[in-house]
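All protein chains but one are shown in place.
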Amino acid sequence: MFKFSFQNDYSEGGHPRILKALARTNLVQEPGYGEDTYSQQAADLVRQKTGSSGADVHFVSGGTQANIISLSSMLKSFESVISVDTGHICIHEAGAIEATGHKVHALRGLSGKITLHEIEQIVAEHYFEHMVRPRVVYISQSTELGTIYSAQELGDLSALCKKLGLYLYLDGARLGAALTSPKADLTLAELSPLVDAFYIGGTKNGALLGEAVVINNPELQTDFRFQIKQRGGLLSKGRLLGIQFLELFKDDLYFDLARHANQMAHKLTVGITALGYPFLTDSLTNQIFPIFPDSVIKQLETMYHFYTWSFIDPQHMSVRLVTSWATPEPAIDEFLVDLKNLG
Amino acid sequence: MFKFSFQNDYSEGGHPRILKALARTNLVQEPGYGEDTYSQQAADLVRQKTGSSGADVHFVSGGTQANIISLSSMLKSFESVISVDTGHICIHEAGAIEATGHKVHALRGLSGKITLHEIEQIVAEHYFEHMVRPRVVYISQSTELGTIYSAQELGDLSALCKKLGLYLYLDGARLGAALTSPKADLTLAELSPLVDAFYIGGTKNGALLGEAVVINNPELQTDFRFQIKQRGGLLSKGRLLGIQFLELFKDDLYFDLARHANQMAHKLTVGITALGYPFLTDSLTNQIFPIFPDSVIKQLETMYHFYTWSFIDPQHMSVRLVTSWATPEPAIDEFLVDLKNLG
Amino acid sequence: MFKFSFQNDYSEGGHPRILKALARTNLVQEPGYGEDTYSQQAADLVRQKTGSSGADVHFVSGGTQANIISLSSMLKSFESVISVDTGHICIHEAGAIEATGHKVHALRGLSGKITLHEIEQIVAEHYFEHMVRPRVVYISQSTELGTIYSAQELGDLSALCKKLGLYLYLDGARLGAALTSPKADLTLAELSPLVDAFYIGGTKNGALLGEAVVINNPELQTDFRFQIKQRGGLLSKGRLLGIQFLELFKDDLYFDLARHANQMAHKLTVGITALGYPFLTDSLTNQIFPIFPDSVIKQLETMYHFYTWSFIDPQHMSVRLVTSWATPEPAIDEFLVDLKNLG
Partner (left out) sequence: MFKFSFQNDYSEGGHPRILKALARTNLVQEPGYGEDTYSQQAADLVRQKTGSSGADVHFVSGGTQANIISLSSMLKSFESVISVDTGHICIHEAGAIEATGHKVHALRGLSGKITLHEIEQIVAEHYFEHMVRPRVVYISQSTELGTIYSAQELGDLSALCKKLGLYLYLDGARLGAALTSPKADLTLAELSPLVDAFYIGGTKNGALLGEAVVINNPELQTDFRFQIKQRGGLLSKGRLLGIQFLELFKDDLYFDLARHANQMAHKLTVGITALGYPFLTDSLTNQIFPIFPDSVIKQLETMYHFYTWSFIDPQHMSVRLVTSWATPEPAIDEFLVDLKNLG
């Protein structure tokens, strides 16, 4: 019997406060295409919370779209993006970046994080006009493996990129989870100046949809709305995105929701560890990757939805369990009881 | 003093029933990416209402996106799209189709509608491999000038396209207005089989966002989800679109909303005509284009929002007035009174 | 019985001096990819002959390739090219520019030449981010209709482009014919500073293949070799192009060949006029467009190759007759005799 889905952090709709805000403002007439007062206010709020007063802020409907628009607008035709091979743009966007004409270099990384050495090496190897020119380093915070870059790591990356003439772009689909992780040593305002552009993910943290693209580097600000329009990212009712980000950031709702997701994941981690199961990565956020015997997985699948993630050995797989702002604590408790009681 | 905006049909949020449906379903857990039960049911409903039982139905977030994904998936690299020069893809999408690598031929048309002769001519002119090969005819219903194709006209277009080996694609951003126009002689179920693919616009007819792409031609159905994903059109919370279309089509809400918009525009047309002003086109839908002296426009602009549309002569311009599901009748009355009382 | 082809100016191989130069240098070892001494010397010569000492000069194998590489490297993703509708990029390159992601605006022009007014209008119409941004004006000298821009016309165009922030690019596939036309009032050194970039056509004026792209505007010089490589335009044996341009420009061979082609066309024009036939355009170069009755065309086709060009009326067509460096004067004489003697 199906009990609960840990498949992802977008299984439900939006946080109730979001729905209320939409209802409250519903009949106010506003200009279209993100020029409404809500979007303007939300952009101001984002600038304030990121401490980046000179940033441009644009709202788009999803993460792949944010990546397409941001990355393609940073690159000349022969320039490329550096990513780890588990990066969302590398594997999970159906070649969206290449469809805009650009190569994505897939580096091995370590626990989902790119290393300084790999960046130096790929740049050194691409030294003349028969090759693409690496131009942007793409990272995710938190990563696809649930890990996070520390302040030190992100600072080092930022410095290296500056030194090598690379832009640093951060995919923040799960930025909330990263910033509220118990191991987080970076605030939003500390992170923002370290990158040239990034996006703050709404969809996976309480919004119905929407991501806030923040462009810090003035070189990258020019003409960005052309890019959004051309890629199909300019919503007629842009207010829909502005209203949600206003609600998420006018107090600490965004962080509260992310913290809840992390706490639920942490509780799961503690419980699963106590039952003696190992993990694929040392996740500090709302995605965890326990390793179970195939027989355990088979039984769990009758009650819970989740993805099997990677092959470990002929008897074991890692699975991905994702929690969210909407995960009720009893669902965690029940999962742990069920896991304990498995044959 | 600002009284009302006739600038477009997306100045407000969504119809209250839409908001209620979102709230009602909010915490139900569903799979992502359009594989939720709401989207499946909405797709079934659309198939039923269009009478196209073999159609594939996909929901995407906006019209430009629907056009990018649909058109680019119909074309080989050297194939092109035929449109009138007022077509949305020709002028108002920042080169979105060209950005996918394809030429758009801009034909003169007549009152926003493409003519059979122009299509035959452009096809005849492109006859060998030094030229692009025209492959899709793109039309809008209603058009950018508020006009509509009659059953006869659309039937003739459809027959010509079949004869010439062209796909026929219909941009239905304002399809509701076209189908409920007092002059409409085509139902949704009569229109659908005449085109290879089309989309039913939600954003401009009561949805918060969303368009339903309907693909009738089986040749065009294969792999369409790859295309959606690659262009950034696959929403994580696809339910958001499914729920809205379910609400719009489970009874006649979609048509009721469009009919209201048309009625409001009709009332405006009658009133403006009675005051002796001419019109740019004989619009039968929710966009009308009266021609006013510049002095009148200047005074109206102090009270109402609308776009000035085209230059007529040194003393006159046409303006565009748009009504929607949300336009209250008193706003119409007030506008007409104000127009009458102008100095 | 077939006597001669006036179909185009690339029916033969290369000028004998070109073949000799290739043979003479054949076994000298040189670096690849245009870094050979011949290409360097040829680039220097081109800089000298154009009087553009700061120009970058690159050699590529054909006109479409020159256009693809030059235009795409001038444009951001949402920027477009303005051309007359008879322009080579508009109609005869299979959508090559669009395949790099850019819209080409097709203007009516006058006798194959773009007008100032049309440029001003198209720029005025494209004023915000829902539209592409026109960025380059593309012209041909001589045009596809054999006409040429005068010094005054080109100067005015250049000034307008500067004023409007547009680049001016000149397709010189038949630049030799334009510069040596009896009506030419511009030298190569006078023309060059009026445009941001252009190419000097070799293929249609005595080379086996090859065009010299001249980039005057320093903004456009950066990274151009990446663009050539990425589009497949960097020949391993770049010497093949350098040697030819060296031969064509080390004395006045390039101009002598073009002048011969023009003289042959002029002789044809005079003779055909004397026989009472009218012309489609007042061509001053090596392409002429006489209008013949269909019955005349039918008889000529048994002896000569040429293209029928455009429909005039049910009894008449225009045809295109092209002469080249390789057209022997007796072929002209014979054609005129045959035309005179037709039934």
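Labels for the chains are A, B and C, by order of writing; each one numbers its residues from 1.
Following the convention adopted for this analysis, a residue touches a chain if its C-beta (ideal position, glycine included) is under 8 Å from a C-beta of that chain, and two chains touch if they have at least 3 such contacts.
Nothing here was measured: the structure is a model prediction, and the numbers come from that model.
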Partners of the unshown chain among those that are drawn: A, B, C
Contacting the left-out chain in the complete assembly, out of A:129, A:190 or A:256: A:129
Identified contact with the non-displayed chain, of A:23, A:91 or A:220: A:91
Contact residue for the chain not shown (choose from A:67, A:80, A:203 or A:283): A:80
Touch list for chain A against the chain that is not drawn: 77-78, 80, 91-95, 98-104, 106, 125, 129-132
Touch residues of chain B, complete complex, unshown partner: 33, 72-73, 76-78, 100-101, 129-130, 133, 223, 225-230, 234
Contacts of chain C with the absent chain, listed as residue ranges: 4-5, 7-8, 10-14, 16, 19, 22-23, 25-32, 61-65, 67-69, 93-96, 99, 203-204, 208-209, 226, 229-237, 239-240, 305, 326
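Here, only the chains that are shown with their structure count from here on.
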Distance between chain centroids, defined by C-alpha means - chain A, chain C (Å): 51
Between chain B and chain A, distance of the C-alpha-averaged centres to the nearest whole Å: 33
Residues within chain C bordering two or more other chains: 77-78, 100-101, 129-130
